[in-house]
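All protein chains but one are shown at their positions in the complex.
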Amino acid sequence: MPDPVVVVGGGIAGIQAATDLAEMGIPVYLIEKSPSLGGRMAQLDKTFPTNDCSTCILAPKITSCYNHENVTTYTMTELINVEGEPGNFRVRLKKRPRYVDEEKCTGCGDCLDKCPVSISDEYNMGMSEYGAIHKYQPQAVPNVAAIDASECLKINEDKCGVCEKICNFDAIEYKQKEKKFVVQAASIIYAAGYEGFSGDLVSDYGYKKHPNVVTSLEYERILNAAGPTDGHVIRQTDGEEVENIAFIHCSGSRDRRTDKNYCSSVCCTYSIKHALITKEHIKDVNVDLYYMDIRTFGKGFERYYNRAQETEGVNFIRSRVSEIEPGSNPGDLKLKATDDDNGYCEQEYDMVVLASGLEPTQQVTDSLQKLKVRTNKYGFVDMDEFNPLSTSRPGIFGCGVVNGPRDIPESVMDASGAAALAGQHAVLDVKDMGVEAAGDQEFRVTQNERTRVGVFVCHCGTNIAGVIDVEEVKEKAAGIPFVEHAEDVKYLCSSDSQDLIGERIKEHNLNRIVVASCTPRTHEPLFMDAIAEAGLNPYLLEMTNIRDQGSWVHKEEPEKATWKAFELIRAGVARVKNALPLERGEVDNIARALVVGGGAAGLNAARELANLGFPVSLVEREEELGGHATSLKHSLEGRPVKPHLDRLIAEVKGHELIDIYAGHEIKDITGFVGNYKLELIPPVPKEVRSDKDLVEIEGGVVIVATGGQEFEPLEYSYQDSEQVITQLELEEELSSENQSLVRDDCEEIYMIQCVGSREEDRPYCSRICCSQALRNAVHIKENHPDKDITILYREMRSYGYYEDLYRKARDLGINFSRYEVDNKPEVSRKGDELTLKYEEPLSGKMITAKPDLLVLAAAILPREDNLTLSQMLKTPLNEDQFFLEAHVKLRPVDSATDGIFLAGLAHGPKNLSETLAQSRAAAGRAASILSKEYLLTQATVAEVDEELCIACGDCERVCAYKAIEVNEEENVAEVNRVLCKGCGNCTGVCRPHAVDLNGFLNQQIIDEIETLLAKDDSEFAKTGGV
Amino acid sequence: MKMENSYKDLSAEIKEVAKKVLAEEDVDQLLGFAQGEFSGLTEPVIIKKAEQAQRMVFTEDATPMLSKYLLEYKEKKQAVVAKPCDTRAIAYYLSEDIIDRKNLVIIGINGCPGLKDNTACDECDTRNPVISDYQVGEEISSAELAAELKGVKYLLEDMTPAERKEHYSQEFARCTQCYACRDACPVCYCDHCYVESNQPEWVEEGSSADKDMIFHLMRTMHMPGRCVNCGACEMACPEGIDMRSMTTHLYHKAEELYDFRPGISPEQPPLLSDFSKEDSEPGFL
Amino acid sequence: MNKDFKQTIKNRPGGENLSLCYSCGSCTATCPVSEQVEDFNPRLIIKKSLLGFSEEVLSGEEIWQCIQCRRCVSACPQNVRFADIVRVLRELAVEEGHFAEDLEERLDDYDKEVLRYRLEILEEVLAGDKDFEDFSLKAGGD
Partner (left out) sequence: MATAQQEAQNKEEEFEPKIIAFLCNWCSYAAADLAGSSRLQYPSNIRTIRIPCTGRLNPLLVIKALDRGADGILVSGCHPGDCHYIDGNYYARRRFTMLKELLEFSGVEPERLNFTWCSAAEGRRFAKIVKQVVDRVESVGPWQGFLTEPGFADGMEVGEIEDGEFL
């Protein structure tokens, strides 16, 4: 067993890191300071740029992480200090008292509404209230209550104690004390997250003073259907629906006075999200956004912005708001701003949302310093851009917003990357890692037995029994055909009840089980284990939900609720009687990674995987390794790239686990996760090449790191003038000895941004051009202060810390002017004299210049061969022809196809440091598969009846996972059990009903329907009720 | 009087083209219609030699869908005399890739004069072949077609749902579940039909009218995006039940909602294994 | 266009931060003069100075309209200190002889106007219709 890793922070970043490590077979201690997992993301309503429901996508991830056999979660726990060195840290932890026994509390919630105290609800940003004993959030994981000691009457004044009286599990422990304990860990991942801050300290926005001024996080809760206003956008002052709302960008960010000159990177896009969702909520609401530069630099964000502007009628006003004053009507707000044409302007609104930025809590910064982890001037982890995710202290890694402003996908990337690094200290023994092979456990053979169903009905204390007459339900259940044994139990989820189920199975030789209790979404795994323990195949279980969807929602109709419970059980029996014993299949998994592309991304991914102990085959079409990075002079922080790249290449070349296939072209790719096959064309001249020269390599995963390419501008006389070059060419120029272009006689330098980006036929932002231009300009200016440099831009997108670079550039006297896309600068050339004309929008002045050098920020393009590659890989590209991730938010490095991961420019524009981070993430994700000796297929997968199949191909067309395909030879559809996710879409569309879905068979559903609608209720209906 | 080609002219043309095809193309057989030697009725025939083509005809009784016969001999190379509705069925086969275009020589009938007693022909919106290698007869122009279809209502379109329910109660009382409708349908070609399955038992035993209704509703739900509205089902019914009205309704709805017409091109993906994010949600909550 | 204009300003005490401006408009938005006088737009004055339209800026009347309340200074997220820049611009204007004869009296009128406005505020406050909060005049500078 490898050594454990401690993950600090149970937000999305921590959860991802923990899950990846756990999947690698590494034990994880997951530390969360609040009472439940989920962090900030759990507070969000929707997520940009797809407007996915945040809970919907996060909840399953939390549950699977929390339930993972390799993850131990400590809530309300904080890290005190760390001793020792990588491989052997001693981590001292402090667990605050919850005053509720986590083992005993079942989250029934009986106590919640009985608590006489009411305190402000932290989860809802204080906009609603809950008791001193409360669940942090409705869908809390772990689903356990907690007591706020500072407010509890019992704890403070030894009064009340009502929760203790009510609790049926005696889970309340007023005497609980703080626990300090130590865990040993190979390495530590720090993912403690952030606070939102508003610029209120400095700008006169009257937050808190004007109740209708709210922060963006508060607004998330307001928009949320489960939030304090049930998702209605209404004012706190008068409960009126909002008709006219303003969003203020950079509220606190990009502001020297807050000592936060950095850009928080996410506010522009989430404000656009807020604007769009507000429009969805309220017909003809007026939405104004006040901004300085719109920074939608992420993948797909520019389209999102265009949509808001062009089709959704959101108004964008380019101005900071200086202050907010009370408006003419009570509760209204007057904003003072500047509009482009007329200068001063003021406007009144019903509600104003401050786009608060991201900052590390003081607490986080302090504990980082306690860990002897160097922080930067803003309190974030101080990170080496060539070694992202590593902190200044070996063995401690950062991920998520502690590393600096980030959105969710970037935090998730960080997490997987940090997992790849942390894992390297856990000394994995590759073979004995991972989930042990399935089918180890032999189950009783039940096929030829008479069906004997056992029904277990749970009281859940009074949660069920308080409404439903459980005894009666049990009696009636005993009379249902096929039922051998029926029993009611006070708490089925308690461990002794688990044993009881096991005994009954043996006693009555039961071969089907129906559990009538709470929701299968949380408890099915528990009961499946219980019956598996007793040697019964776990898929012979059926759960009926008589609590969450029974007693809890029909309090007023006990008789009907009782009757409904019985019907559900009867249907459950009918359904389970045709359940098949299912098993998760095993597929061999080749413990080798195939990395396509030998640039920075590919090299780095290969290195990390090899360092984790996995063999790697690295394929590069060029003879030389290094890719684009070779033409970069300096990083965006101004440090030379070459030494770092050389070291990386040397490491990869020297690593005994890495085979390099340089100069090899890919001919074909076949297979699927666990066993991919690459056919390579070696660097043998065509004429002498024969098929036997072809090289074949095999691996369990493929990492796509094929890079991108620079756009070749057709405008601005690039084609016909020596003095017009691209930023990349400028870099090469600057790295070459004789800098012919920046000679002394070159006095005036102009740079034009967004050349080929953010235009109709390429509606995406190339992300790095702004910072790159700034870096190059600053570099020149520092070495040649006399040179006059002007940057013509549309929006200055120096996100994150690059805002400091922007400020530095201005400080150095570099000129900045905007231009509008529909009024581009004009460049003409006479001999070698360039003339540049443009209109400065603010002053409306027509300006003419004679630049000696014109540098174009050319767009980053997807490689032309992306399409062919994607077809070979059977994984899709996005509308801009970059490789598409499986999920924009939560699976940013996974492709839509299992076992294929993405890194670097192949996935989309990003800078070197981001590329290195993402390639580490790809390595981390890949490792979570490679570490498994076998890949386990899902048990509930589709199955084809070859007799019935007519090979019409409907199933193949509707399958999003390429898991079912028509075999042309055999003329039948075939399911790939590894790829099938069990959604049943094929079963839904199949005309001859040849495809069926295990666990949800047509026969089972029909039986369920028929039983639910059976009419023989006469005798039971007369009685019952409580 | 419709302004399409006469059966006589078409028959003559078909004979000629058929001979040509049998002579020039290396087809194993040609599917067409001929005057039954004894019955005197118009019957489907398989012709293998050019001289046999002399017997070929095309009449108002050329009801059977030769397109469906094609599937019987998939592996052979066949020529077929195809009514426009047949060509649509064939285009549909191709879209599902269940028959090989290389094995087909399609003799399409232009300006199809329609069939006796087939109410579908009165509603027909495809009077020229959508796909063919040879053509007989004069094309009917879209203008003419439009003119003819003007004001034409499809089967039971004018009834209220309640009236239809009443109507079907009468109609399906006569249904004997003989499956003639299914067997006649060119796009019904499963080897084992769901109605014959007893695990699960989609349609329960017993020949009460409501069970018959279930059979027809379920059959119709196999049809959206497939039914080419040829009317074969109705023609085949020994009880003269107008079950076509159901498939026809979905035929028109698919066009109205998704601008989808089955079998107009071999490339188009079938209606229900495709979607658009902008699909409307009529009557959703 | 005068390329060196920007540098000239930056070289004078008070003008150092001129080029730090990123044109957010906070100065104009918070400026009591802009609120009254339509064409008075500090953001624009800075932009013009940066672009080097020295003639237009120095000869114009705007630079003389600032009442030096310094709200712009406290409102500016980049500490550009417009109020001080204006003083530099005024010096330069005088040096370069942009101080026309009639300017003095026009400025007098202007000052009177400002005085009147201030008294107006005072009266409203004394009359109790409003209090200073509503005008939220606060000392600036840092």
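To keep things simple, chains are lettered A, B and C as they appear, and every chain counts its residues starting from 1.
Note that in this section a contact is a pair of C-beta atoms (placed from the backbone, for glycine too) under 8 Å apart; a residue touches a chain by one contact, two chains touch by 3 or more.
Just so you know, these numbers come straight off a predicted model, no measurement behind them.
**Student:** For the unseen chain, which displayed partners does it touch in the full complex?
**Tutor:** Listed by label, the shown chains it touches are A, B.
**Student:** Among A:Asn306, A:Asn387, A:Gln549 or A:Asn611, exactly one should touch the missing chain; which is it?
**Tutor:** Here the residue in touch with the unshown chain is A:Gln549.
**Student:** Using the touch definition from the top, which of A:Cys115, A:Ile222, A:Met383 or A:Cys983 touches the missing chain?
**Tutor:** A:Cys983
**Student:** Considering the whole complex, not just the chains shown, which residues of chain A touch the missing one?
**Tutor:** Given the touch definition above, chain A has residues 45, 50-57, 59-60, 109, 138-139, 224-226, 230-231, 519-521, 545, 547-550, 552-557, 559-561, 563-564, 567-568, 571, 896, 940, 958, 960, 981-985, 987-990, 993, 997, 1000, 1002, 1005-1006, 1008-1010, 1012-1013, 1015, 1021-1023, 1025 touching the missing chain.
**Student:** List the chain B residues touching the unshown chain?
**Tutor:** 117, 161-162, 164-166, 168-170, 172-174, 194, 202, 207-210, 213-214, 217-218, 220-221, 224, 237-240, 246, 249-250, 253-254, 257-258, 271-277, 279-285
One rule holds for everything that comes next: only the chains that are shown with their structure count from here on.
**Student:** Is the chain-to-chain touch network here best called a line, a ring, a star, complete, or other?
**Tutor:** Basically the chains just string along in a line.
**Student:** Rounded to a whole Å, what is the gap between the Cα centroids of chain A and chain B?
**Tutor:** Each chain's C-alpha centroid was found; their separation is 51 Å.
**Student:** Multi-chain contacts only, two chains or more: what residues does chain C have there?
**Tutor:** As it turns out, chain C has no residue touching two or more other chains.
**Student:** Multi-chain contacts only, two chains or more: what residues does chain A have there?
**Tutor:** none
**Student:** Quick one: in the complex, what on chain B touches chain A?
**Tutor:** Answer in residue numbers: 96-98, 189-194, 197, 199-202, 222, 269-270, 272-274.
**Student:** Flag every residue of chain A that touches chain C in the complex, lowest number first.
**Tutor:** 202-204, 250, 254-257, 292, 318-323, 325, 336-338, 342-346, 788, 796, 806-807, 810-811, 813-817, 840, 842-843, 845, 847
**Student:** Please give the residue numbers of chain C that touch chain A in the complex, ascending.
**Tutor:** 1, 3, 6-7, 10, 19-31, 34-35, 38-41, 43-44, 47-48, 50-51, 53, 75, 77-79, 134, 136
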